[in-house]
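These notes are about the structure you will find just below.
After this line comes chain A, so read on.
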Amino acid sequence: MKFSIRNGRIINPASPGNQRDTIGDIAIDNGRIIAVGKLPSGFSAEREIDASNLIVCPGLIDLRAHLREPGQEHKATISSESRAAASAGITTLCCPPDTQPIIDTPAVATLIHDQAANAGLTHVLPLGALTQNLAGKQLSEMAALKDAGCVGVSNAMRPMADYQVARRALQYAATHGLSVFIHAEDPALSNQGCAHEGAVATRLGLPGIPSAAETVAVASYLALIEATGARAHFCMLTTASAVTQVARARYDGLPVSADVSAHHLHLTELDVLDFDSQCHVRPPLRTQRDCDALRQGLADGTLSAICSDHQPHENDAKLSPFSTTAAGISGLETLLPLSLKLCEDSNMDIVDVISRLTTGPADILGIEAGKLASGHAADICIFDPEQYWTLSLDNIVSRGHNSPFLNWELKGKVTHTLLNGKITYEA
Partner candidate 1 sequence: MNKRNIQLDDNNRLRHFLSIEGLKRHILTDILDTAESLSGVTQQTVKKVPLLRGKTVVNLFFEASTRTRTTFELAAKRLSADVLNINLATSATSKGETLLDTLRNLEAMHCDMFVVRHVNSGAAHFIASHAAPHISIINAGDGRHAHPTQAMLDMFTIRRAKGEFYKLKVAIVGDIEHSRVARSQIHALSTLGVEEIRIISPATLVPACCETLGVHVYHDMRQGLEDVDVVIMLRLQNERMETALLPSEHEYYRLYGLTEEKLALAKPDAIIMHPGPINRGVEIDSQVADGPRSVILEQVTHGIAVRMAVMSMAMQSHLADAHSSALESSE
Partner candidate 2 sequence: MTTKTIEIDPLLNTLCQTLQQQLQSRNIDNPAMIGIHTGGAWIATRLHQMLGLSEALGMLDISFYRDDFTRIGINPEVKPSHLPFNVDDRHIILIDDVLYTGRTIRAALNEIFDYGRPASVMLATLVDRSNGRELPIQPDACGITLDTKTQQHVNLTGPEPLRLTIG
């Protein structure tokens, strides 16, 4: 099918300097982009999308989205969440290995891949388990997992038995060219905590997770990464300290990267006051100072991606006293508007913001995606940057309705999403 997207503001962070933000057209044929900027002469589209006053960018890549399938289909499924992703302009999702069963065998990775293909609404890239059963003790069959389509390995939020296992896992992953996605949280320091150890947790009497839980883990892993030469990525940093550590490590040439979640860029521990379980997330919301540092780190590129850490939950999971509620926000549909908000809130350039959602995650995953270029799959997101809208229980697509951003005034609404040159969402 021949498509053309006419007259849009094309934001393509992968392009060289002055071509990253231009007005132009895009030609699509047979699922692939065949021209960016000007339509080829004689190109006649079967469908033309008028993108005047809209932004056209590569389909967004979300580094972390829990799809709940297999194992927790009462919360959500690959099909339901793919639909949510498509409505949010997201064309590639990376899902962590903590499904049930865990992605520690090729069969599970294949299952997920097949389910995603059936739904046909977004690419789903699984991360394989770093250790068997995510128990943190025995290495998983990483080579087999890679062959089955895993783009990296991770121990999700489960602790490693000790640093000896961690070191060996890093070494083993490195030999197979697999990036290790690390959730840096020391289990002993985080203990039974459920909120940032600070003024708010003290006031509410909630057991706290100190910043040290993250900074100690980051420091230790940085040392191991240096020793093993493994490529590693820190998932969802939340402390100013950790951002500084990662910046220094990158400056020293270590092959590390890091991301931040959209909610950590906008919420702090203060949002937990009144025991609002919608703000119960892991790692926890920290101080304003940390939030500022995360924004700064994102702006200067230390943090090269924004993820949603999408965690759809059934209503009951959030309906109990704070510490007993499940952590996590249903975040796919607010990923773009919350990211765009940074253009106003912290003066970030929109091209940089888009790159944190496209080229940044693509580089981290080591995939050819996140760019509008001739010959590449036509995974495209078109949105109206000026449209105000509200995410509400009436229009939320995800099965998970757990979001503290419901009824926030959001700016920036997806109008079209294309996957492999097929329209998967149209407003």
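One rule holds for everything that comes next: a contact is a pair of C-beta atoms (placed from the backbone, for glycine too) under 8 Å apart; a residue touches a chain by one contact, two chains touch by 3 or more; residues count from 1.
In picking the candidates, the idea was that all candidates are chains of the complex that A comes from, given by their letters.
Small disclaimer: the values here were computed from a predicted structure and weren't measured.
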| item | value |
| --- | --- |
| Result, touching chain for chain A in the complex among 1 or 2 | 1 |
| Candidate 1-facing residues of chain A, complex | 197-199, 201-208, 210, 274-275, 316, 319-324 |
